[in-house]
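All protein chains of the complex are present and in place, except for one that has been dropped.
Letters A, B, C, D and E mark the chains as written, and numbering starts fresh at 1 in each.
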Amino acid sequence: MIYVTRREVFSAAHRLFNPELSEAENDLIFDKCNNINGHGHNYVLEVVVAGEINPKTGYVIDLKKLKKIIKDFVISKVDHKHLNFDTDFLKGKIPTAENISVGIWYQLVDKIDEGKLYSVKVFETENNYAEYKGE
Amino acid sequence: MIYVTRREVFSAAHRLFNPELSEAENDLIFDKCNNINGHGHNYVLEVVVAGEINPKTGYVIDLKKLKKIIKDFVISKVDHKHLNFDTDFLKGKIPTAENISVGIWYQLVDKIDEGKLYSVKVFETENNYAEYKGE
Amino acid sequence: MIYVTRREVFSAAHRLFNPELSEAENDLIFDKCNNINGHGHNYVLEVVVAGEINPKTGYVIDLKKLKKIIKDFVISKVDHKHLNFDTDFLKGKIPTAENISVGIWYQLVDKIDEGKLYSVKVFETENNYAEYKGE
Amino acid sequence: MIYVTRREVFSAAHRLFNPELSEAENDLIFDKCNNINGHGHNYVLEVVVAGEINPKTGYVIDLKKLKKIIKDFVISKVDHKHLNFDTDFLKGKIPTAENISVGIWYQLVDKIDEGKLYSVKVFETENNYAEYKGE
Amino acid sequence: MIYVTRREVFSAAHRLFNPELSEAENDLIFDKCNNINGHGHNYVLEVVVAGEINPKTGYVIDLKKLKKIIKDFVISKVDHKHLNFDTDFLKGKIPTAENISVGIWYQLVDKIDEGKLYSVKVFETENNYAEYKGE
Partner (left out) sequence: MIYVTRREVFSAAHRLFNPELSEAENDLIFDKCNNINGHGHNYVLEVVVAGEINPKTGYVIDLKKLKKIIKDFVISKVDHKHLNFDTDFLKGKIPTAENISVGIWYQLVDKIDEGKLYSVKVFETENNYAEYKGE
């Protein structure tokens, strides 16, 4: 079993708030992340696929192919977008790093046909990140 | 003459478009940066001050003091903000890295009373940045 | 189950030696790390918490809260300190990255009340680090 | 159980192709990585050893000793080399990050006599890497 | 005057030797960089353009346009290539970081029609780089 990772970067805006809570509660919980006009990040995404090495290619999965899958099903929906308004797979979710990781997992899990999706990591800043392994 | 640098990070949303141009022209020039709901970045800011070493302290300027100046006059106005709507010193400007650098220069230049402001660098992504030296 | 990580940095001095060994043995084992006046590092600390996403917040644990816990129980005791003399939770320990990781684990493990502490990583340099998972 | 990591860097050339396939198949699979004159990378290697802390030293394994093992059995065979021609432990293998990771694992696994080899990670670029854990 | 920078990465092989010198002299000067089968690097390229801000766009030069110029005239000739054999603008040159910087300068200097080329930096490793400013 080998684990291969592809790293991508996307730039997006978001606002953290829960529409079911009062303004005061949202301010208490989300503080400056609840700025009404939003703010943004250069998100770093790491996608890990686990599998056996294919002796014909020396690859678990060709990372050029993995890159294309990530681009078609994730990057095209989040890069230079506002995650609260523009991203179908986050509709109705508070776009925290946690929920973004889970959302990306379900975008990718059935598109990967060599090896199996093992982990999705989303770095919101150099100091904060979330990881989901489908369990 | 010594050059001292303080690095800070801020997370902001922005949208690039020129309200004096047509929608088609804006799309042509700004492409995905013109997304109507905006997008965002973790901006990295580097502020350089040049001066003589004060023999009493060994400092050109105490970087704790420089940090506070940057926080009061820049970070408080851009971090977790939307640069098109929330930032007074960018009003009426297209918030490119170039214009942000110049805007930050004029926020800081007369607040620094030990040494002189030498350079303001703004990294929009790990691949794109702008620098202004006041000339 | 989601894993969320908070990264912090602290600057500290230390000296590696075992008072129960002879000077010659200490030199042999710890070499330049045994410099009598000490040396130091910018340590990078990564704290991982594992848990379910709280649907009210989208968080496993609010990273602002985790940051405060880390600051109160770890950073305040190690940042701009000498780990051999100033840090209560390392008293009587050789302050290697291994022992620092374990020490930090026990500072944090019962303070985290949303999710559970999963891992503590301590980078001594960009080339050397240790991780403890409580097992 | 503690996990300690040593990071090393090496600069090498390689060419990806499978001599049992036709030129057209090689081009299809390996694309620009199949450039006949080769290309190259600054590879980053992370070696993780897991074990108990030795109370005499505070170490799982002295990282100076681990560094020497890695240098003698890996770096000397790959740094400033062409992986297809100069590296005995990759002979007959397509030198993908996957195969390099497995090759390095078997170079190291029986040389480490304090703790046990836990993981070998090979970063080919800042965006692509492979990890092998011996399973 | 504003300075804008675009960073690109390319992976290439090279061998350092001077065909006019003896084997012994080449070994003495270039040591392991003279490995007969070559070695390689992930080169990082930073291209700086200096100019006035265009009030219509807020740009000195659109970095998407600069990226395309760099791709067409540099990256296409060096990425996944062997610099001694595959790169026309380095023919007859020893492909050191110094000579690569100068070579890239002359590839770009007359292609940039908004602002002026100010600097070309080439990082061979994270520890070694060269910069040329056309003077």
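Everything that follows uses one rule, which is that contacts are C-beta pairs under 8 Å (C-beta built on N, C-alpha and C of every residue); 3 or more make two chains touch, one makes a residue touch a chain.
Given the structure is predicted, the values throughout are model-derived calculations rather than measurements.
Taking every chain of the complex into account, the chain not shown here touches B, C, E. From the options B:R7, B:K32 or B:K91, the residue with contact to the unseen chain in the full assembly is B:R7. Only one of E:A13, E:I61, E:I94 or E:L108 touches the absent chain when the whole complex is considered: E:I94. Counting over the whole complex, chain B has residues 1-8, 53, 56-60, 62-64 touching the chain that is not drawn. One chain is missing from the display, and on chain E it is touched by residues 16, 18, 21, 29-31, 93-99, 101-102, 126-133, 135. Residues of chain C in touch with the missing chain: 9, 11-14, 32-33, 35, 37-42, 79-82, 84-86, 125-126.
Just so we're on the same page, only the chains that are shown with their structure count from here on.
Farthest chain from chain C, judged by C-alpha centroids: E. Residues of chain A found to touch two or more other chains are 126.
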